[in-house]
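Following this message is one structure expressed as structure tokens.
With one protein chain withheld, the remaining protein chains of the complex are depicted in position.
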Amino acid sequence: MSGYFDAIAPLSYDPDADGLAFRAYDPDEMVMGKRMADQLRFAVAFWHSFGWEGGDPFGGQTFERPWFPANTMELAEMRANAAFDFFKVLRAPFFCFHDHDVRPEGASLGESRDRLERIADIFETRMAETGTGLLWGTANLFTNRRFMAGAATNPDPEVFAYCAATVKACLDVTHRLNGENYVLWGGREGYETLLNTDLGAELDHMGRFLSLVVEYKHKIGFKGAILIEPKPQEPTKHQYDYDVATVFGFLQRYGLENEVKLNIEQGHAILAGHSFEHELALANALGVFGSIDMNRNDYQSGWDTDQFPNNVPEVALAYYEILKGGGFTTGGTNFDSKLRRQSLDAEDLVAAHAGAFDVCARGLKAAAKMLEDDRLEAARRARYAGWNEPWAKAMLEKGATLEGIAAEAEAKGLDPQPVSGRQERLENLVNRYV
Amino acid sequence: MSGYFDAIAPLSYDPDADGLAFRAYDPDEMVMGKRMADQLRFAVAFWHSFGWEGGDPFGGQTFERPWFPANTMELAEMRANAAFDFFKVLRAPFFCFHDHDVRPEGASLGESRDRLERIADIFETRMAETGTGLLWGTANLFTNRRFMAGAATNPDPEVFAYCAATVKACLDVTHRLNGENYVLWGGREGYETLLNTDLGAELDHMGRFLSLVVEYKHKIGFKGAILIEPKPQEPTKHQYDYDVATVFGFLQRYGLENEVKLNIEQGHAILAGHSFEHELALANALGVFGSIDMNRNDYQSGWDTDQFPNNVPEVALAYYEILKGGGFTTGGTNFDSKLRRQSLDAEDLVAAHAGAFDVCARGLKAAAKMLEDDRLEAARRARYAGWNEPWAKAMLEKGATLEGIAAEAEAKGLDPQPVSGRQERLENLVNRYV
Amino acid sequence: MSGYFDAIAPLSYDPDADGLAFRAYDPDEMVMGKRMADQLRFAVAFWHSFGWEGGDPFGGQTFERPWFPANTMELAEMRANAAFDFFKVLRAPFFCFHDHDVRPEGASLGESRDRLERIADIFETRMAETGTGLLWGTANLFTNRRFMAGAATNPDPEVFAYCAATVKACLDVTHRLNGENYVLWGGREGYETLLNTDLGAELDHMGRFLSLVVEYKHKIGFKGAILIEPKPQEPTKHQYDYDVATVFGFLQRYGLENEVKLNIEQGHAILAGHSFEHELALANALGVFGSIDMNRNDYQSGWDTDQFPNNVPEVALAYYEILKGGGFTTGGTNFDSKLRRQSLDAEDLVAAHAGAFDVCARGLKAAAKMLEDDRLEAARRARYAGWNEPWAKAMLEKGATLEGIAAEAEAKGLDPQPVSGRQERLENLVNRYV
Partner (left out) sequence: MSGYFDAIAPLSYDPDADGLAFRAYDPDEMVMGKRMADQLRFAVAFWHSFGWEGGDPFGGQTFERPWFPANTMELAEMRANAAFDFFKVLRAPFFCFHDHDVRPEGASLGESRDRLERIADIFETRMAETGTGLLWGTANLFTNRRFMAGAATNPDPEVFAYCAATVKACLDVTHRLNGENYVLWGGREGYETLLNTDLGAELDHMGRFLSLVVEYKHKIGFKGAILIEPKPQEPTKHQYDYDVATVFGFLQRYGLENEVKLNIEQGHAILAGHSFEHELALANALGVFGSIDMNRNDYQSGWDTDQFPNNVPEVALAYYEILKGGGFTTGGTNFDSKLRRQSLDAEDLVAAHAGAFDVCARGLKAAAKMLEDDRLEAARRARYAGWNEPWAKAMLEKGATLEGIAAEAEAKGLDPQPVSGRQERLENLVNRYV
């Protein structure tokens, strides 16, 4: 046992606390008919919080943890236990992990798999003890140099096969740990230069790989969702899973749009030029919403900064879209967030998560109130009310023709008059809640 | 007749000319088995060159043309003739137009249509005289305030009907003038704020509208392609036709992926975070490549600058993708470019196009040579050669399973070793051609 | 009189109101020893609210106001009165204007000046009646085509002279109306292409022009501040007054750093790649803080969107820097904001400003509380406490040398150990206030 978090008592809800506490997150408070904890379904990301050493492209390790460099099974086991100690401090409902985060890679596929299973033994025990669930598992197919040119889209078919073995091992472990979802993030599924890339072939290989995963999931009876996590670039110049719309087109092309859903990250949405709420609303409209990574980017840094959320009005708009779509089913709120590399202390890690929990709780409550009050939705319905008229509906029905609609428009002498979009009034309305 | 271009003699190919001439564009030179003119299929954009008065968000008209403000049919006719005088100067193979560019709007749908037909009479005569063809026609569904909240995606169904009538009129005229394509650019199909927007309904309306257009095209026997032009934003904050991948997903969702192709603009690609060649390669991979707008953006201005192309190496990479895909069929190279607003003179308009023709000609020739020499493609094929092996192909076939591939990978003790991606060497190779 | 706002009663502070009201802005509430109104010093921008017709680069006028097109003195007078009617509705403490916003340009410099003076007569009367003050006046040196290549930096010296006459007229009127400041925004002081630009000469001309203005200000006894408003680009590709740091370097180069201060806009800060609070903090550190334009940009639109502020936490951080620097003296909070072009109604204009007043009031109160509680500043002081030690101070004094410090560092065996930057804890702290 590392004892690393021993000095920090488990946090409780205390709006007036001065020290470490939840000031807004009260797990048992009911929000839209569910416990707040069940609406939010928070998860801690193993990699950033327990694997990342604080490096950036211009500097090395800043964090000193007793389990670093975690290159032996002993250190990996110490880390696994420290992580659960941390989950207890936070009363975290869920966690997420990659294989690479939790075990040192073995000398062979088989040894790597065995080591993963051994760590999973610890997870199983500690999950039972703490009540922490697994929101999702995933395979790291981007860190090792063998993946430098892609995983399923690698020009070398051996890498494709290697990835199949790795994903199978991770999906097996996720299934064993009752994971709610399994995620694929294609961090190197893309290219650095088009000059050496066969775009068509790579897309086909990626589609094929995903089908294999879906078939296997059914075969083993994994009930969780398979989730793709879009990101437009970084590490590669171009990544195939660019954004929600791109992934949806990809899924349709390979007949997987009813099998796979999306894990949407705020930071990735922003890198792709979208607001987070846009990606959420679009995923809902397309029927592929799955889960979220609630970590923000700095709008003015051109790379993925993976910061903890801290802007309540933005977070409220995100949860508004989620609640409007019915809320999470298998999904949840993962913090794929890392401390700033200058935040060296154990207390920083706890405080960062606690602050994020509070920001999300405030956002959720505002969103719920706004949805229950129905003012925003009433305004939206009123704006589209014309489409409820029979003549309008008829234009959308089979049988209508361009020439028929055109003739009627001319005959009626149509001269449509615009009405106010009321944007500022709606923004004011939102500001009453946040 | 305006006589506006009378002082400028038609341009010819003269590599050593000091004044206005084509220094690289020789229409009759053979490139990969076709006349250069037939490979490039240049088109002049009516709106920027004859409709735009030089304004920007912070200043008004700078250009003084005898046909401005073009708010009467007399002025519009003068303009139509001036445009064809200009096409003669450039020996332009094609032009493109919106209804709004060529006729003042009438008091009713019917009057607007009649005016469009009257201008089309002039076009027909002058096309016959000059040999200039129509690359594409389109409807302007974004300038008038009635379209401020969208065209087919407007919350008001009257606008949907109004658009149907307008597109019908424009498609009829395009058909009459033997247009090679018909384009839809959804400049206001999107939103300013999600707060007042029903994303799902708007997408459905847009899909429905496109189906109506496709059905009508077949009904009247229009043989040209229907093209969608992607753009991510501007004027609206978010536009539904974001980029090639997004539009492809949209087309699949409404069963139109075999009916509609794409008109891809360099500047729009850049606004969406892509290189132009990426969008072209992707459209080819997805089977939806149609035509291009070869106007660049300033990489460092966050809005659409619509400048004439001037960087030969970049243009060469674009034509490389186009030639690799088999070259243009109905499509061509449109310059949706505008003069900088300080470029006041008739000579600026001619020189800008002549320079663009030359840049494209140089790019095309470099691309063709690079493709014929096959060095780049040979390197690409070598990189993926592993996928020609039977065991590799088998992973992509029906019957392969994740667990089967995994078992084989473990059994073989796979440990794939990366090989150089050779990016800099390939970039050096390209630099031998440009 | 237009009567345009007759239907809307003057707004009052009413936190529970459902209709138009101030929900947070209570002008008389005391904040850090001053009335809230005196801390915030709100101003309405004449141009966006009364001059802009709703156009964007892809569409024309959407707003219908009785004074449009305002191309006669009669219409201009109607507009001037309507503006003051609006100020009454809002109880706006200040307004701001350009010459071009308020009077149609005359046929000569003299006529333009006379017209400006005639409108100023109306302003004078209505200012007395309503109590609205003039926060700043300015000259529009960018809309007319004569300014297309710059104002003071124009290659044509006649334009320089023309600008001198124009600025003199505007400064005279600002002085007469007891303006608190006079602003220069160099919207076309920059270039579209370096190829035709003499950067060195243009900077010298701009420096010279500013000196002439400063000398004139003293001559006429204008007590307000001369303010430069930085913006990095748009309309031009590059603007010389890029950001706070750039303008400060420029002022020093021409010996004007004690004569001129800055008007800092949130949207312009963002376009330059900075946070608003950065620009404010830097201006305070450099001693050149003057006033603000509190209109936000959309982080994901690459152009200036000039939206009303709506994010309280962001606004709070801005006022925190302002209060920390001592608050406004001659400056204030101008809303260089425009309605979205779909917001057609008079009520939209009122509601947008009322919402902005409330957002600023909430931000100010949070900032004041945070400053008074001193927790953030205490943490900051603690972080730098080492610099209070004598040996540390000595390194900053005359007499210290690199080699001396180096020798001492080696002798002491210095091995500095990093401490946590506590970023997330500080962000949590801020979130307790907003």
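The first chain written gets the first letter, and so on, giving A, B and C; residue counts start at 1 in each chain.
Just so it is clear, a contact is a pair of C-beta atoms (placed from the backbone, for glycine too) under 8 Å apart; a residue touches a chain by one contact, two chains touch by 3 or more.
Bear in mind that the values here come from a model prediction, so they are computed numbers and not experimental data.
The residue touching the chain not shown here, chosen from A:R23, A:K217 or A:R341, is A:R341.
Checked against the full complex, the candidates C:H205, C:K261 or C:H353 give a single residue touching the omitted chain, namely C:H205.
Residue C:L282 is the one among C:A83, C:I264 or C:L282 that touches the chain missing from this view. The chain not displayed touches chain A at residues 54, 56-62, 142-145, 147-149, 187-188, 192-193, 233-235, 237, 271, 298, 300-304, 340-342.
Interface residues of chain C with the unshown chain, by the touch rule above, are 108-110, 113, 145-146, 148-149, 154-162, 164-165, 167-169, 192-201, 203-205, 208, 212-213, 215-216, 219, 232-233, 238, 242-243, 245-246, 248-250, 252-253, 272-275, 277-278, 281-282, 284-286, 317, 376, 379-380, 383-384, 386-387, 389, 391-392, 395-396, 400-403, 405-410, 412-419, 421-423, 426-427, 430.
For chain B, the list of residues touching the undisplayed chain reads 23, 62, 270, 273-275, 299-300, 308, 310-314, 339-340, 342-345, 347-348, 351-352, 354-355, 358-359, 418-425, 427-428, 430-432, 434.
The rule is short, and it goes like this: only the chains that are shown with their structure count from here on.
Taking the CA centroid of chain B as reference, the farthest chain centroid is that of C.
Per-chain Cα centroids separate chain A from chain C by 39 Å. Chain centres here are Cα means. That of chain A falls 35 Å from that of chain B. Touching two or more other chains at once are residues 145, 148-149, 192-193, 233 of chain B.
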